[in-house]
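Up next, subunit A:
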Amino acid sequence: MIRYFMSVVFLSLASLVHAETFKMAVTTSFENSGLADVLVPEIEADLGMEVQLLVVGTGQALRLGEAGDVDAILVHSRASELAFVADGFGTHRREIMYNDFVLIGPKSDNALIADATSATAAVQKIAEAKATYVSRGDNSGTHEAELKIWHLANLTPEKFDTWYNAVGAGMGAALNTASAMNAYILSDRASWLNFKNKGDLALLYSGDPELFNQYAFLPVNPAKHPVVRYDLAVQLEEWLTSEKAAKLINGYMINGETLFVFNAQVQ
Partner candidate 1 sequence: MPMNDITQGLLAALHLIVTFDAELWEISLRSLQVSLTALIIASAIAVPFGTFLAVQRFKYRRLVISIINALMGLPPVVVGLIVYIMLSRSGPFGVFGLLFTPWAMIIAQVVIITPLIASISHQAMRELWAEYHDLLISMNTSKWQRIKTLIWDGRRNLLTAGLAGFGRAIGEVGAIMIVGGNIDHATRVLTTAIALETGKGDFALALGLGFVLIGLALFVNIAIHWLSRTEREGRW
Partner candidate 2 sequence: MSQMFPLTLSNLSVRRRGKSVLGPIDLVVDQGGPLMVIGPNGSGKTTLLRVMHGIERISEGTASWAQSDQANHGYVFQSPVVLRRSVAENLSYPLELINTPKPQIKTAVDHWIERIGLTKVKDRSATRLSGGERQKLAIARALIRDPDVLFLDEPCSNLDGQSTREIEALLLETAATGTRVIMATHDMGQARRLASDVVFVMGGRIVETGSAPDIFSVPKTGELKAFLKGDILI
């Protein structure tokens, strides 16, 4: 009994003793892509840094950054990121890569978006057909992107009828709901490719530049929270914007399809 106690204490203390631990909040979309599983071991090998990923919604990631509970955040929500830096919670914003959003829907495509000429045209068709639609509804990067498209199409989701379902959940959960309801949904490509419960859904529309999705790396400001590992954040940022990272990111594929495009600017 005592030995059990000791080992529990030791094991948890051991995690505190582990030299270079870096906590980063990332979004569910990023985790679901599987890219993290490729990058994290390389980072540990090259920098001796154990990157601990907290996979949370965009809102929670920002919140954790504000509280200083993580050392950096990697999100895809430009407006929120700018506010994060402006309010002094983050030191700066560094763009790393982008992927894209895709419109998913029932194979039968009753709203006929498959041959839409643009993203705005596609969502207009959905609204006109009053086709069942699932929205993340959680102020995430994906949700913000979705709202942007509706607004570009001069539509206001707040006024939509019951065909529009805001579920307030992460990408996977929202996809599950869409699958169960056989509904349309905007998803990031990576989450969709990795999603294992597709049911009767299919990828119907993609390619419009309006659907591009920019990921950025934001270190938490050490002036606000001296305890964060800003030194490690600097190292990590350098690594994430290096040629090696570019190769790994550009070369990452699911089922032969690339997902991300590395677009970090040299500084």
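In picking the candidates, the idea was that all candidates are chains of the complex that A comes from, given by their letters.
Methods note: contacts are C-beta pairs under 8 Å (C-beta built on N, C-alpha and C of every residue); 3 or more make two chains touch, one makes a residue touch a chain; residues count from 1.
As the structure is a prediction and not an experimental result, all values here were calculated from the model.
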Of all the listed options 1 or 2, subunit A is touched in this complex by number 1
Inside the complex, what are the residues of subunit A that reach candidate 1?
4-5, 8, 11-12, 15-16, 23, 28, 32, 52-56, 66-69, 170-173, 175-176, 179, 194-198, 225, 227
